[in-house]
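The structure that follows is given in the form of structure tokens.
All protein chains of the complex are present and in place, except for one that has been dropped.
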Amino acid sequence: MSTAASARKLRMGMVGGGRGAFIGAIHRSAAALDGRIELVCGAFSSDPACALASGADLFLPPARCYESLAEMLRKESALPIGQRMDFLSIVTPNHLHAPMATAAVKAGFPVICDKPLAISLREALDLRAAVRAAAVPFALTHNYTGYPLVKEARALVRSGRIGTVRKVVVEYPQGWLATRIEATGHRQASWRTDPARAGLAGCIGDIGTHAENLAEYVTGLRIRELAADLTSFVDGRQLDDDANVLLRFEGGAKGALIASQIAVGEENNLSLRVWGSGGGIEWHQREPNSLWLKSADQPAQLLRTGTAGLSPAAAAATRLPAGHPEGYLEAFANIYRAFAVQVAAHLDGVSPPTHALDFPTIDDGVRGMAFIEAVVASSCANAAWTPLASDAAPSAMASTQPARAVRGER
Amino acid sequence: MSTAASARKLRMGMVGGGRGAFIGAIHRSAAALDGRIELVCGAFSSDPACALASGADLFLPPARCYESLAEMLRKESALPIGQRMDFLSIVTPNHLHAPMATAAVKAGFPVICDKPLAISLREALDLRAAVRAAAVPFALTHNYTGYPLVKEARALVRSGRIGTVRKVVVEYPQGWLATRIEATGHRQASWRTDPARAGLAGCIGDIGTHAENLAEYVTGLRIRELAADLTSFVDGRQLDDDANVLLRFEGGAKGALIASQIAVGEENNLSLRVWGSGGGIEWHQREPNSLWLKSADQPAQLLRTGTAGLSPAAAAATRLPAGHPEGYLEAFANIYRAFAVQVAAHLDGVSPPTHALDFPTIDDGVRGMAFIEAVVASSCANAAWTPLASDAAPSAMASTQPARAVRGER
Amino acid sequence: MSTAASARKLRMGMVGGGRGAFIGAIHRSAAALDGRIELVCGAFSSDPACALASGADLFLPPARCYESLAEMLRKESALPIGQRMDFLSIVTPNHLHAPMATAAVKAGFPVICDKPLAISLREALDLRAAVRAAAVPFALTHNYTGYPLVKEARALVRSGRIGTVRKVVVEYPQGWLATRIEATGHRQASWRTDPARAGLAGCIGDIGTHAENLAEYVTGLRIRELAADLTSFVDGRQLDDDANVLLRFEGGAKGALIASQIAVGEENNLSLRVWGSGGGIEWHQREPNSLWLKSADQPAQLLRTGTAGLSPAAAAATRLPAGHPEGYLEAFANIYRAFAVQVAAHLDGVSPPTHALDFPTIDDGVRGMAFIEAVVASSCANAAWTPLASDAAPSAMASTQPARAVRGER
Partner (left out) sequence: MSTAASARKLRMGMVGGGRGAFIGAIHRSAAALDGRIELVCGAFSSDPACALASGADLFLPPARCYESLAEMLRKESALPIGQRMDFLSIVTPNHLHAPMATAAVKAGFPVICDKPLAISLREALDLRAAVRAAAVPFALTHNYTGYPLVKEARALVRSGRIGTVRKVVVEYPQGWLATRIEATGHRQASWRTDPARAGLAGCIGDIGTHAENLAEYVTGLRIRELAADLTSFVDGRQLDDDANVLLRFEGGAKGALIASQIAVGEENNLSLRVWGSGGGIEWHQREPNSLWLKSADQPAQLLRTGTAGLSPAAAAATRLPAGHPEGYLEAFANIYRAFAVQVAAHLDGVSPPTHALDFPTIDDGVRGMAFIEAVVASSCANAAWTPLASDAAPSAMASTQPARAVRGER
């Protein structure tokens, strides 16, 4: 007799993330942190030897280290519930996200997938249809919204604390692609600058979409149209490595989105500033446990993770007392933790508690792809104002050619 | 026999800046700081009683307190050199800058003028012609370039320390106009939001032009074209109170300029970030004695005012040992100090030393007006890319109507 | 046939840390983070119902949830290797640390124990003797030394980068005990201010000892003597809640240690500054991924977690790319990870790799108790200079009465 999922640890399978990969280890730590999820199987690499060795590194028995996702889905499905994997984590390069997620949900497995969701809006919409048809939980790891004070920022905006939102400035500067390291064999750089594996955008797809997701999450507003100026500063690079974008939101707010991978000396300086008619907020990933709340005619306040008086959403996302810094992994783990609650409810056939739904979903993924395509299309049209496609249907720009998107910009 | 100007204090006259004004006191302190300049006369107000009272506050004899600039120019010209004012400081609202400066230079007086130079590019060009014809020194108080570390930033870029400039982000957010305080009798707000006295732009003319000047000063690059989205967020306000602008520089660098007067809780947070192929710099007026210098694969360095190893230009602009903060007035005073050297050389009939030429001139003023007009024109055309007018001739957009500029934006 | 420990996950038992406790959950997350350690059993509470419920929360079978440490040691010892717990984590209040650790090591189990090691130096020395006799691995969770940049700071000092150390300022201010919350039923405050459960010191034992450990770890110097002024500011409190201490180190360096639990508004602002003859370093837990390196006549450098050029020790303690903040849990997990390597080697009967020995040991614990007793003795003697007891033998002051320690201070 199988145990209810809510009464046991959840079993996770993983595709991608073998030796030498980057994001797979992040996902595993995030999943492990709260002691609720255990890794039970994986298809860690398309190279069988690497797949096996990677599994051994993770203390998995050889029988649960598969050579392909197809094999994993088939064999895991054959195991009894309570032994087989309860959900799949997808941590491959971008171009494999949608096909693999589609296969998994069709096999009935809940999926948690790295971003971006797909390499085109078309593909994203098809995946959404598959997820809806399968009726399984699906999470996308737009991890930055997992920070307690990002949740606090959202709660402050919702509460009306800063009035009507007027202006949004969101940034994500990095410097690691300031030279052509993809030509030196750098593994991450190699696929992230390759249209075949990364999709039609570089910088804007890799990090710009995080900025977009953060801005919409916190403000609760949707970008209506944008005017984007993409550049590929490094000679020989096919995809954009820099973006300056004007934003217009539904309801009249305006803003700018600045993303770059050639900002020498920058790390991962995601930041967000929002000003409304009655106040402002400011958050920087670099010191994620601080959130500025600004008011007219009052001193600015520094809200801090773990202190009294924060919103329930922020408090629920916090593990430590104030002053003991929480970081990127904890924010990432908040997505896994919330997703796990939903997966357990799904397996038990019950409704998840409302609070467990605070994680990025397939809809965030579709939205992100619409954003990427709008940015590329706008930039191809010399920064013409371009609407974001509605959820229902991709715009005609879905066929945009990535290489052309940036070549004309300089 | 008159004393050589270089052997005595320089005598300053002032127009504007009477009781209740703001910027006049700043100019007086900046002029006084180094003990080189003394205020000897003024036409502080168009109200005779106020003019006299203001002069008395400043320990001036009634005979040197005039009722109009015309009277001041006439009567001062009649005094012997060494007694009459050596130069004029103009600190009136914007619409009077050009007419008064024109009158003064035609009367042979060097002029130091608050920014912006004029209320249209056409007017600015006419003034430049008058200055050139009169062959007198002329300074414009784009004061932020007077900070030691702004000069250091410029020296770093010039030296090639950060390689070829690729990306520029310059910002000037304020929050003081987030509500319609001009309707409450607020004196500053009243004229700054009035097209008749402020010119065709609000936020972009008042502070956006400082940002433009800072970016061009530090990078040594000129903005080639821009795409601007101006907004007037506060109901009933005629001029823009917010701006998001995409920038393209000569030579291929790109960037964004963000200015706002509705960013609630912001003070005067002018900041500049520049990234080149080999490094980056970051400066914030809020802590003006710190300058970040970033490199690939090396820790960021925090350059500090007054420390060893800075450029001669930065060192010359510094008055104190490191750790004793210098501020806004000292930066402002650097313009007065440099201008005084040039005025003294002019009065003595000799050439000024090269280092004394490091202050904003009539050309910066013309450039600023070209910028303002380009921004307004672009915004009127729904953020269409708009070139900055060349110095020689204003573009057709000089006739842009300010009220229309922002009304269409929301 | 049993599997070698190095080829499987390590099994952890825990004593303390049931529902309502604080530090137990921290230890569990730290242990879980790297996927190397799994919790298999616990004696979570002296209350049998709570013990069982706490185990169920953690997905443990009832058979592995014990009512006492004695029961756990007996029953786990009876299980085969590869099934029984491989080591014990002790997360009880202070007064139980030494007795429980003694029992565990005598039963042959490696121990990782929360700090302080004991409630007196006498007890600490006895425990050390037991650990040495049992020849099992022993770790003490002075977690702050687990931060990558604390390790970098130590490496910088060792390398001679800042010359001969001259001055050390270490601080740990908190504000949570600024009022008498122990009288309101606050569980943490209750035992931490109770001499019977916390030992002879309050603030200095709870957080001052972390500061001492950090200072000695980074500088590699030992405190030779100290002059301490302890205070109990809150009426009715028996133990100190504030400390100012002058330090003299072996070799001539001097310094100050400042700790407080009545510093209203402070979180856990542990910080360290060290100056040597050729440079200085500065680190704050609040932003633990930044480390200032200062030099004469050179700009200060901001070293950052995860960047190129850091020491092997810092790099080994880092999980993420630069700019993705790591926090308290990751630092804590570094102790568990290093300890796990040593435990695995112990179980396999081999020598652990050298790098695995970089965690706090029983000797740090003895040192901490000598520090606490010296501080209390000095304060009782009106801040007289008091030597730290040598490792070999406790000083006569080991019998100091805690209540008297602070009462005379005001």
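Observations on the structure shown:
Here the chain labels run A, B and C in written order, and each chain numbers its own residues starting at 1.
The rule is short, and it goes like this: a residue touches a chain if its C-beta (ideal position, glycine included) is under 8 Å from a C-beta of that chain, and two chains touch if they have at least 3 such contacts.
Bear in mind that the values here come from a model prediction, so they are computed numbers and not experimental data.
Annotation: of C:280, C:306 or C:360, C:280 touches the absent chain (contact as defined above). Checked against the full complex, the candidates B:251, B:323 or B:353 give a single residue touching the omitted chain, namely B:323. Counting over the whole complex, chain B has residues 7-9, 22, 25-26, 28-29, 32-36, 38-39, 58-59, 174, 266-269, 285-288, 304, 306-307, 319-330 touching the chain that is not drawn. In the full complex, chain C touches the omitted chain through residues 162-163, 166-167, 169, 171, 173, 175, 178-179, 227, 229, 231, 233, 242, 244, 246-248, 252, 254-256, 258, 260, 262-266, 273, 275-280, 294-296, 300, 382-383, 385, 410. Although one chain is not drawn, its touching partners on chain A can still be listed: residues 293, 297-304, 307-309.
The rule we apply is simple: only the chains that are shown with their structure count from here on.
Where chain A touches chain B, over half of the residue numbers in use are shared by the two copies, so each contributes mostly the same positions.
When chain centres are set by their Cα atoms, the one at the greatest distance from chain C is B. Note: centroid distance chain A to chain C, computed from Cα atoms, is 36 Å.
Chain B and chain C have Cα centroids separated by 56 Å. Annotation: 44 Å between the Cα-based centres of chain A and chain B. Among all residues of chain B, those that touch two or more other chains are 300.
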